[in-house]
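Note that one protein chain is taken out, while the other chains of the complex remain in position.
Chains here go by letter, A and B, matching the order in which they are written, and residues are numbered from 1 within each.
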Amino acid sequence: MHPAPSVIVFTTLSGLGFGLLFWLGIDTSPATGLIAFVFFVIAFALAVGGLVASTFHLGHPERAMRALTQWRTSWLSREGVCAIAALVVMGLYAAALIFAGAHIALLGWLGALLCLATVFTTSMIYTQLATIPRWNTPLTPALFLALSLAGGALLSGRITMALGLLCLAGVIQLGWWIRGDTAFANSGTDLGTATGLGDRGEVRSMAHPHTSPNYLMREFVFVVGRKHALKLRVIALSLMIVLPVVLLLAPFHHVLAVIAVLSHLAGVAVSRWLFFAQAEHTVGLYYGMR
Amino acid sequence: MTFQQPKLDTSPPVSDEVRQTTCYMCACRCGINVHMKDGPDGKKQVAYIEGNRDHPVNKGVLCAKGSAGIMQVNAPSRLKKPLKRVGPRGSGEYEEISWEEALSTAVGWLTELHETAPHKLAFFTGRDQSQSFTSFWAQHFGTPNYAAHGGFCSVNMAAAGIYTMGGAFWEFGQPDWDHTKLFMIFGVAEDHDSNPIKMGLGKIKARGAKVIGVNPVRSGYNAIADEWVGITPGTDGLFILALVHELMKAGKIDLHYLAQYTNAAVLVDGDTGLLLRDDDGKQLVIDRTTGKPTPFDQKGVRPDLSGSYRHAGTTHRTVMALMAEKYLDPQYAPEAVAERCGIPADKIRKIAAELARVAFEEAFELDQEWTDFRGETHKTMTGRPVSFHAMRGISAHSNGFQTCRALHVLQILLGTVEVPGGFRFKPPYPKPVEAHPTPHGERHPGKALAGPHLGFPRGPEDLLLDDDGKAQRIDKAFTWENPMSVHGLMHMVISNAHAQDPYPIDTLFMYMANMSWNSSMNTSGVIKMLTDRNDDGGYRIPRIIYSDAYSSEMVAYADLILPDTTYLERHDCISLLDRPICEADAAADAIRWPVIEPDRDVRGFQSVLIELGARIGLKGFLNEDGTPKWKDYADYIVNHERRPGIGPLAGFRGQDGDQAGRGAVNPEQLDKYIENGGFFVEHIPAEAQYMKPWNAAYQDWAVGMGIYDAPQPYLFQLYVEPMRKFQRAAEGHGDRQPPDHLRDRLKHVMDPLPIWYEPLEDASVDASEFDVHALTQRPMAMYHSWGTQNAWLRQLHGENPLYLPTKLWKKHGFTEGDWARVTSVHGEITVPVAHQAALNDNTVWTWNAIGKRKGTWALSEDAPEANKGFLLNHLIHELLPPKGDGLRWANSDPITGQAAWFDLRVKLEKVAAPSEAQPVFAPITSPVKQGPDELKWKVGK
Partner (left out) sequence: MTDLPSQTTRKLGLVIDLDTCVGCHACVISCKGWNTENYGAPLSDQRPYGEEPMGTFLNRVHSYEVQPETGAAQTVHFPKSCLHCEKAPCVTVCPTGASYKRVEDGIVLVNEDSCIGCGLCAWACPYGAREMDQAEGVMKKCTLCVDRIYNENLPEVDRVPSCVRTCPAGARHFGDLGDPTSEVSQLVEKREGFDLMPELGTAPVNKYLPPRTKDSWDDQSLLAPLLEPVASEATGFLSWLDKTLDKLPGGTA
């Protein structure tokens, strides 16, 4: 799949943002006033920033509101609904903390759940696609949730929690990659089933329909070299998991903490780039991708 | 919750008006419904084009090109105004001028020539659909130098067919799609009958009948063939004669048909090899009843195929006997040819067996009484459901004429021509050689030519040679180098004019042919010839006038450009006098009319010719009182009469427009055509629909339609006597003698019975070094060079990789995205390659005419056509490499002069990808603006 920057930015930032909001929401002794304000600003900036970014790739952003209507069938619609609900609830919760110093725990818990739901629905937009075997696995929501929670924990300074979740996320990420590399082959879909000619012999694409490119090729046919991908995976894992963990284990220092967060963020972004760039869509078969 | 969906208007208005005319996105001439809507400016605009269901050619279907017509009539490449060259030739620097200036310039140049030296005008028309008119113009101008593009196209197919059986494949006939059970197609990618062939294949497939595709490349029609014969290029003749060998050996030939309707039983003079004739020239056969020589056309005669006649010490034997001698020879046995053809002997045998089985065991009787030319009435018509079709794959070789002949002989032996289930002619065919004119080339300043330029030589006496043996025509048609060049040799005009051999010319006048690009062999050479200068600085070809409608490569090489209209902006007529649109069971013709008005200062070329003719003072174009005969082409179409009562259009003649074929001029004729959907059809009566050459009912119908002036029954000529006459001359008989260096060649190739010989290029290059055959194919969705200006079509074919078979792909270790250097004896190109498994092992191919010159067709200079696209033409020369005697033979069929495009041999090597395909040419300054960056085409609101 074509790794559209807007989508990468969106999933990366809002994942982190909602992760942070989750932790803020379930905090039993939350900070109030200015400190709360700072935390929530960061969280909202990330979550909302991500959401805004996601509208950049729309053909008609001005109609974005319509996307809330189909929650009964559409994960994308559900994501929108959850995101807005999460932001509203967490907004009230935050306002109470900041301005009234009041801690409405129930509201926090509700908001936190909605944050998780948002991350989950986001992940389901990809997970649901049978056309992209690499994504089409429960490991995908697991990965999104783990990273979101780990990032949130990291950002909210929950060291031990972050350590644990980062390691968990790392393990899931590895598992997701390993499974992903054989997912298409194991899906049983190939040019033979795509054309229905498979039982007559080996099918290959001799010529594309047009010598000129088209939207489908641009959107679905994207190739990353094996070596290149491996390099990026190492980079992603080190930035997203290894480095933050090392830094967390080191004696606490604000600078290190900041580096840990930024490194994690960068790592997730790389991982997301790979998430799209390495995803093979069944349409690719029709264009001779193997 | 109930399911709700948007309300949708499923009956939107389709258009404000439908105008019916004839497509010209290619030469197939389908009927179209042009849907018009009011555009923003209130003017009616073309909104959508679909096929005309009532039209005889396409019956409603339309090909990709036809449907893309809207992108053609609006193409940014359309020329806007007459142009006068201001920069050097080839620079593309022009100045727009008025029509008055353009016409007076042309008149100035041409009047002088007409009066002093008409032959110094060479007038050649390419994709011309008005040849009966353009030739009429040239004839009245008095130049011998006229032809259309047939010589580089497929003259072998036309000539071989007409000399053998009075008609050919191409667009002269078609299989009996409704009855045929086995269809064998040789060397066709698309052909002129684009839609009819597809419709026919559809019918065959719907019935589950079999198709055999003989073609080195398995794509298009050959992709759906049930059996694929991936033959080695240039060897079809050998393959076909092996089938003939098998069928004759097994006696699986239609003896009755051969005896009654062909010259198989005609006696051949044992001394001269000419046909025995009685005093009034009738071919003689032995009548099995009397045992005596008898004219072939006597009532009740039973021509004896095995007969012979001994007289004055010589034995005269039948054509059949000579054929037995020739074709039963082991040199034609499947084993003997298998390797050269690249077809297993067993497969050849199986094909022969299957042809025989279907022809004879699945024969059927059509319950239709008919009377033959001998006056005998037959209760039924015998059907032999085997049919053949072939085109340039066999004709565009230097042995193409004889190969086409061989194929016709094969179908005649099986008795499948003009019978139900077989191959059928379309009016005005069948038409024997005798019904065609002979060529005319004698010039008289200020006077018209005595007769038509092009014709069918009956023997050496009809060659167009001066007393000193020099060619009368600039293209050297009808000379010993190519005696039967019945379509002329357009591909030789520029090189001969440049060489000033046989003589220098003054003005080269061309219409609708991209001669500085895809229609020429040796393209870079031709470009040089067009721009080459004499010592005095003047151009070697002093003047070039050209009519094109678009910004083609050729435009840059003319001194004066006459911009034409597009096909929806002018009158045209698709005439029975020319290349009509008939079906096997109907005569038909059609018109084009201006369904939209030009938005530019352009004029229909034929109308321009009419004005030129009158202003030059050509007799044929003036009334007694010296006033112009016709005001424009529409006027000519309606009012011109070739022979009394016969004009360009056969339909709606006579005062009340109720006469077909013959009839007085009808001033309302064009309106009648428009009312009728732009065409006219006259159906052939049931009893006249088959056996046409021998069917009295057809002959009478044809006379009534003005197709013949008198009935023309004739025998199919398995043995072609005119060829024997040329052969005899080469043997030293007669007073018209060939030059010595051509004698042996003529003796060999002019065999009156079909033979196969190695393509000339194979013989003249080292086949072990140049070990690969290189071909082109027509893309179904592109028409030569001009499809490229079409925004929709160029997305389908914007580049053309060279396709390599698996063997060569592996041998050279190619992978996707690689490039190859392709070298012939003549030149080299460097081009992108692609892999195709379903391809003859020693053959590579690419799509024809996709490569473009930078600066043409209103494309940007980085267009794929001008950077990755390429032409094979750079590798093909109009002459073969020098031989021992230093002479260079034309790269053409030695019989007809047909350009031997497909003889090409090359070698390949893998090379690093260059920045663009090689060779690269300097960009041309475009006479038109480049097209927009985006199209959002919608006419209606």
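As a working rule, a contact is a pair of C-beta atoms (placed from the backbone, for glycine too) under 8 Å apart; a residue touches a chain by one contact, two chains touch by 3 or more.
Small disclaimer: the values here were computed from a predicted structure and weren't measured.
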{"item": "Listed residues B:20, B:58 or B:294, member touching the removed chain", "value": "B:58"}
{"item": "Contact with the hidden chain (one of A:197, A:223 or A:258)", "value": "A:197"}
{"item": "Hidden partner chain, touching residue among A:163, A:266 or A:283", "value": "A:283"}
{"item": "Absent-chain interface as seen on chain B, which is shown", "value": "1, 3-6, 8-14, 35, 37, 47-51, 53, 58, 60-68, 70, 76, 194-195, 198-199, 201-203, 205-206, 208, 218-228, 230, 246-252, 255-256, 259, 288, 302, 304-306, 320-321, 324-325, 328, 347, 349-354, 356-357, 361, 780-781, 791-796, 798, 806, 836-838, 858-860, 862-864, 930-940"}
{"item": "Absent chain, residues of chain A that touch it", "value": "1, 57-61, 63-64, 66-70, 72-77, 80, 125, 128-132, 187-189, 191, 193-197, 200-210, 212-216, 219-220, 281-283, 286"}
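Going forward, only the chains that are shown with their structure count from here on.
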{"item": "Intercentroid distance (Cα basis), chain B paired with chain A, Å", "value": "63"}
{"item": "Contacting residues of chain B [partner chain A, same complex]", "value": "794-800, 834-837, 864"}
{"item": "Chain A residues within the chain B interface of the complex", "value": "204, 206-207, 209-212"}
